[in-house]
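Down below is the structure, laid out as structure tokens.
For this depiction, one protein chain was excluded, whereas all remaining protein chains were kept in their positions.
On to subunit A.
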Amino acid sequence: MLLIKCPYCDETLPELEFAYAGEAHITRPPTPAEASDEEWRDFLFIRSNVKGAHYERWRHVHGCGRFFNAVRDTVSDRFLVTYPAGGLRPAVDDVTGSSK
């Protein structure tokens, strides 16, 4: 079972307490009525589907109830870092420790 650190509870807890909530840092168009069909399609459906460090949302649904963000390596399934919702997107190099 994956162990996930909730940044609000400050505890590393079993995956069963959490729910996955899709890619993180997807910004809703500020004026949706002015978005073109293509922009709206991209906002709703188009995701990065990366191989490697993936920025994603999780919710501590059977716990504090909060949404938060995580960077997870989609190859190893390892959580690189978790941080509160609304927090700045950490740079990949900072969370993987690589310099490429």
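Observations on the structure shown:
Criterion: contacts are C-beta pairs under 8 Å (C-beta built on N, C-alpha and C of every residue); 3 or more make two chains touch, one makes a residue touch a chain; residues count from 1.
Note that in this section contacts and distances are computed from a predicted model.
Its record in UniProt calls the unshown chain "Sarcosine oxidase subunit gamma", which is the match among "Methionine import system permease protein MetP", "STAS domain-containing protein", "Sarcosine oxidase subunit gamma" or "Succinate dehydrogenase hydrophobic membrane anchor subunit".
Among A:H25, A:R47, A:H62 or A:R78, the one in contact with the hidden chain is A:H62. Although one chain is hidden here, its contacts on subunit A can still be listed: residues 1, 8-11, 13-14, 16-17, 61-66.
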